[in-house]
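Note that one protein chain is taken out, while the other chains of the complex remain in position.
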Amino acid sequence: MARLRGRGIAAICYPTGMNLGGDPSQTVIVAQPDGKFIVNVASVELGQGLRTALAQIAAEAIGASVEDVEVRFGDTQTAPHDTGTFASRTTHRMGNAIVKAGQEIRQILIDVASKILEVSPQDLEIGNGKVWVKGVPDKFLTVKHVVNQAQFVYNTPVVGKGHYVKPKSDVDPDTGESDPHSTMAHGCIVADVEVDTETGIVTVLQIYTVYEVGRAINPKLVEGQIIGGMLMGLGAALTETVYPRYPQLTHQATSFREYVLPTAGDAPKIVYKIVESPTETGPYGAKGVGEMVANGIAPAIVNAVYDAIGVQITELPITPEKVLKALREKQ
Amino acid sequence: MSGQFAAVGAPIKNVQLLGHVTGTTQYVDEISFPGMLWIKAVRSPVARGKIRKIDTSRAEKVPGVIKIITAKDVPNNIHVNMAGIGIGPPDEPVLPEDEVKYKGEAICLVVARDEETALKAAQLVEVEIEELPPVLDMEEALKPDAPVITKWGVNAFIYGSGMDGATKPGRPGRPFFLVRRGDVETAFKQADKVVKGSYVIPPIEHAPIEPHVCVAKPEPGGKLTIYTTTQAPYFVRDNVATILNIPASNIRVIAPAVGGGFGGKVDPEFEMQVAVAAMRVGRPVKWRWTREEEFTISTTRPAIKVEMEDALSKDGLILGRRARLLHDSGAYTRTSPYGVIKSTVNLSGPYHIPNVYYEGYCVYTNRQPSSAMRGYGVFEVSYAVELQMERDARTLGVDSWEFRFKNAYRNGQVTATGRPIDDAYLVEVMKEAASLAGVKLPPHLLQMSSWG
Amino acid sequence: MRIKFKLDGEYVEVDAKHTDTLLKILKDKLVVGSVHFGCGEGTCGACIVLVNGRPRYSCLTLAGYVDGKEVTTVAGLAHDGELSEIQKAFLENDAAQCGYCTPGMILTAKALLDRNPSPTDEEIFDALAGNLCRCTGYVPIINAIKSLSKKR
Partner (left out) sequence: MSQVASGYYAPASLRDAISLKRRLREKALFVAGGTAAVQLVSKMIAEPEAIISLEKVPLDYVKIRGNVVEIGATTPISRLLETRGLPTALREAAENIHGLALKDMATVGGNIFTPAPAGDIATALLSLDATLVLRGTRGVRTVPLSKFYRGPLKYNIKADEVLTAIRIRRPPRLSSFLKQTPWRYSGPTIASVSVGLDLDKNKKARRVMVAIGGLTTHPYRVKRAERLLTSKKLTSELIEEAAKHLVDNVDIIDDALASSWYREVIAQVLFKKILNRFI
């Protein structure tokens, strides 16, 4: 019996949004009489923190304080068309739409403020809930006040609309020549494992990950994705499949007693780092993050096991059973 | 993190958290209406078969059973989930008319006053099915003598490249998506080493803790409100409108907070069935899937098989790559053609490979339909590519880091599909990762950059 | 049958069938929003409540069992609008994403800390093994529990 250690790496890239494009997102932002902004999106809050990240983008674009922005989601009656919340597309696609809508509002606010202050719009700046004359930040109007005046004095609706789509790419059927990607995010994963040669059990000792996300709109949310994605990747690497005897239908998992997810104690140690390389196509440079963080874990672990035992197991998940068989075949 | 911004870059707390820790976040399962009914499905016990008879007479007599919905109740019984963005062909019935194509496919729906009654009555529906041999193995499915399980005569998606498959004629035997660049034959002739690999991922379940739940409520004037655990409300709206033959604007879809999706709630999988039931009985109807249904009926990540062959030079460069990718769509199209494209165009990974020949096949089998899951298409090829990279490096005797650094794509190069690369940043990311993991990279790698 | 029990400090009376689960009664009859159906098999923990202070899968508990007992849901932890320590710890440590597992997770964590104010890592891992989370990777949840463990 022995415990063999190994290290594996994986380098990955991940395209943001739907390949080949053609997937529009739209939003309407409506200011309220109390100076708050409602961002209406048909995207869906799944736990990823969309309401928070999109509010940050909207606040930035409008120049409002983030506390004054509320994202309302998931309703086809109140929100215009959105293709959906998948393909790591929401921050990028809907984010871009929100930037446009927010900028429309920003312009309205500046125009109204210029009337209130009787200065030229070019001389005004707006940010973080305040409007001020360039160079005189101490003398400011609150955005709240400007919104109120727009609605009750200047008879101006404070509404912004935004649409974003990556135009659908044509494909040359003979070569695949096309423009499928909006932007690429990147990652590199290092996994350290220990393999028990008697049972075939793989223990992941440590995961190191670095992800380049364009711009982290909210680093806290990105971190949440990194850790959660890591565990999902770990499950895929080591135990998870509905058809353990694929392609046969037999032995199909039907419950959490057969399709066993990692539990709290099964999470390995993880050290991670987020780096930024803003993309021109993304809102404030952001790329999609949510999916990429699950992608490189399994190959890094499988490569680490390859390093440890000298055999590359090619079919996921690399259950203890497969590891043991590989070890025995090698002998 | 970013000084030039006020809100962007701030590590603000997820605004949903307060609702989560106080238990006040609203999910679909908490939505209820007076007089609401429940659905349970009668499901196929076999992977493939002809429906000979559906006898609902015993089930209908169970007190509390309101109606049993079959294919006849569906106004337009054919659809494809992503028709709105040009993915076809429409090949999936809301309820099958004469043939079941996967084990567990819903044959008819019992609508009853509560869940227990619906379950009890569903057990009393008698279905007679003539079992047919199922197609389960992708390689077998592609053989000319395989039993045909699609309407168009081969067990693969055979329409033209791109996603507008429904409008173009098929060409059997041709891969659905093809990527060719450079001169792959010459690359292999010039290679010092050729490394082959074959990689398989069987279906994986999303397993969000919240199962699929949908409530459909008819409204005055032929309208309908649908509360559902979807990641894509407009997909639901479009598909329900299609199968009910009513204007999309008559339908309102609401997705309250969803308890995890991971791609498993992108496809409208059951909303159409709930909508038909609600419209037929004229009352609010609810369906919550059991955990067993989550595993055996809901979509999975597609199984894939990738065969890959690399032409390598002895100094550690990838001169060319051939790959053949099979994607297991399951019984119906759903989003699979899209997934195959996403896989096939990414078969180079983050590397510069000047000469490539990639074939992507969308294969149909008698399995629950597969669809998107976190990293759809790319999770799968990232796995194949990174295992192949390791195999390449070890065969050549080149260090794993060095091999990746040398082949990493740079800004200014072009991708396999001819797109100029302007977002490359892998070299920098790898340097950071090596440093994080305590790896001392040699100076010649540290000098590299994504810009040259 | 008629059962009577204390739900988050208030007496409730409700009609139930002998085969009804506590989960069903809480959701359908008493409209408790924080108790979730996840598996119906006692494996995911989304339906966990405290019965007389001890965690139970409400999907595997018959309604009759709680007659005369005290049932606590996550809604019963806050007092006068003030979040309990454990809720605050989850909030501070960002220990939720989709939130579906969170009430069961918090109640299990509370039961653990009530019994064992300074649990070791192993004890936390063991206690949480019947509560699945698919979003967070558990790390922030463990951190939330540890943050209270240190305080004691």
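By written order: A, B and C. Residues from 1 in each chain.
The rule we apply is simple: a contact is a pair of C-beta atoms (placed from the backbone, for glycine too) under 8 Å apart; a residue touches a chain by one contact, two chains touch by 3 or more.
Source: prediction; values computed, not measured.
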Among the chains presented, those that the missing one touches: A, B, C
Touch with the omitted chain, as defined above, among B:Ile54, B:Leu119, B:Val194 or B:Leu446: B:Leu119
Candidate in contact with the missing chain, chosen from C:Val32, C:Val74, C:Cys98 or C:Ala127: C:Ala127
Selected residue (touches chain absent from view) among A:Thr263, A:Ser277 or A:Thr314: A:Thr263
Residue among A:Ala87, A:Leu221, A:Ala236 or A:Ala253 touching the omitted chain: A:Ala253
In chain A, positions touching the absent partner: 198-199, 201, 239, 244, 251-254, 257-266, 319-321, 324
Chain C residues touching the omitted chain (full complex): 1-3, 16-19, 21, 24, 40-43, 45, 48, 54-57, 59-65, 67, 108, 111-112, 125-131
Interface with the unshown chain - residue positions in chain B: 116, 119-120, 123
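Heads up, the rule we're going with is that only the chains that are shown with their structure count from here on.
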Centroid spacing, where centroids are CA-atom means, of chain A and chain B in whole angstrom: 18
For chain A paired with chain C, centre-to-centre distance based on mean C-alpha positions, whole Å: 30
Where chain B and chain C are represented by their mean Cα positions, the distance between them in whole Å: 33
Junction residues of chain B - those touching two or more other chains: 13-14, 16, 207, 257-260, 262, 291
For chain C, residues contacting two or more additional chains: 39, 41, 43-44, 94, 96-100, 132-135
Chain C contact footprint on chain B (complex, rising order): 13-14, 16-27, 29-30, 32, 206-211, 257-260, 262, 288, 290-291
Residue ranges of chain C touching chain A (in the complex, touch as defined): 39, 41, 43-44, 94, 96-100, 121-122, 124-126, 128-129, 131-142
Chain B-facing residues of chain A, complex: 7-15, 18-20, 22-23, 42, 44-47, 49, 51-52, 55-57, 59-60, 65-66, 73-77, 81-87, 127-128, 168, 170-181, 183-184, 186-190, 192, 208-212, 215-221, 224, 229, 232, 236, 240-244, 246-249, 252-256, 259, 261, 271-273, 275-277, 279-280, 284, 287, 290-292, 294-296, 298-300, 302-303, 306, 312, 314-316
